[in-house]
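A single protein chain has been omitted; all remaining protein chains appear in their positions.
Our next item is subunit A:
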Amino acid sequence: MQTANLLPLVLVLAVVAYGLAYMRSRAVAAPLGGIRNLKALPFYYAARAALWCAIPALIVLAAWAGFEGKVIQGIVIASLPQDVWPESAGEASLILSQISNVAAGKLNPEFVPEHIVGAASVLETMDDQSENFKAALVLLVAVSGAAFAWTRVSPHINARINVETTLRRIFFVCAALAVLTTAGIVFSVILETIRFFGRVPISDFLFSTSWSPQTALRADQVGSEGAFGVIPLFTGTLLISAIALLVAVPVGLLSAIYLSEYASRRVRSSAKPLLEMLAGIPTVVYGFFAALTVAPFIRELAETVGLEASSQSALAAGLVMGIMIVPFVSSLSDDVINAVPQSMRDGSLALGATQSETMKKVIFPAALPGIIGGILLAASRAIGETMIVVMAAGLAANLTANPLESVTTVTVQIATLLVGDQEFDSAKTLSAFALGMLLFIVTLLLNVVALKIVRKYREQYD
């Protein structure tokens, strides 16, 4: 039986186990004088039966699915005559793919050696048997789990504790999954980064000012040397992010102050969702807005005042990105400003402070940690943003602080390095991982520093 069919079957069994255990717990309770004489409510006996039915069965199913392939491969290889046993992993996978192609009927058995055909039939029988064994074992585990739970429906056994413990473990596994995923991503990035630094010295990567990742595929090609200096990329990232924050922080903060302190309830209830909609616009839409409207406008404007501007500029990308991240600043700041207790406002107003003095001297300092949090979130969005930059700021790795020139960012380079078919052992491809690693470290440091600042200057009102 296929896994796809087994899964719903196990769930159906769990539901049945739930119903049976529920009825049994009521039946057990009836002669004792009602469910109050049970240690736990019928729901808990039922839930325990369902959990004991489903969880072990699912674990068995997952384990089987995980190891099935390897085990069968081992058996199939072992079934080959000794003189054709593969000597390397590469050879083994070659033979195995031949065998499975024959078994699947994609490869005519007449064109392959005798022992391959033999192994193919072994593979077929093993596959069939594996399916059957798996189905039988999973169902057996499910039914025996449910049966065990059934025997444990007793007024003296507290199923509630079992259920709570199991649920706690399920929650733990979910939390652990998120952490492990993060750790796994970081780990794999680190490994690739180390491989990259095997080819390009770390000092070149960090301190060289030229970025040109094109490496030759063949030795006789021109320009075989790539240049992997990240400084132009980080300058570009910082330039664009700084422009974006220069737009987003004042606009976002002041609009948050207006919404939370000055706007009437009616204005606020319609303006806030509208503002938050800005965050819902896909970045690619912002991208063509930046490339087709803002960038030409900036170039014309620059030309009228006699400045030279590129048709793709850091300024265009930064301005549009700034608009995009306004809601991150405004919405979060608005929330934390509202969370400052009314008694603080009353205290200040009663001393004769005006609304703006109250805002500046009492509410803003109290809300500062949350506001910094919002700005940080906006900054990380700005640093990580790719699409707007690709479309509006270009791909040229210029080392410049002039916002009218075209620049590129770390994320854009990562994207272009990995788009399309790439070989995974060239320095060009591996450099994407090194860039990712560096970006990760930089944003992490930013967060740590910001947290320290917030801790130092926060004013706690409780």
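One rule holds in what follows: a residue touches a chain if its C-beta (ideal position, glycine included) is under 8 Å from a C-beta of that chain, and two chains touch if they have at least 3 such contacts; residues count from 1.
Basically, contacts and distances are computed from a predicted model.
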Name under which UniProt lists the unshown chain, selected from "Phosphate ABC transporter, ATP-binding protein", "LppX_LprAFG lipoprotein", "Peptidase" or "Methionine biosynthesis protein MetW": "Phosphate ABC transporter, ATP-binding protein"
Contact with the hidden chain (one of A:82, A:151 or A:264): A:264
Residue in contact with the excluded chain [from A:41, A:92 or A:353]: A:353
Which of A:88, A:151, A:304 or A:343 contacts the chain that the document leaves out: A:343
Residue in contact with the excluded chain [from A:291, A:366, A:389 or A:430]: A:366
Interface residues of subunit A (partner: the chain not displayed): 260-261, 264-265, 268, 338, 341-355, 357, 361-362, 365-366, 459-462
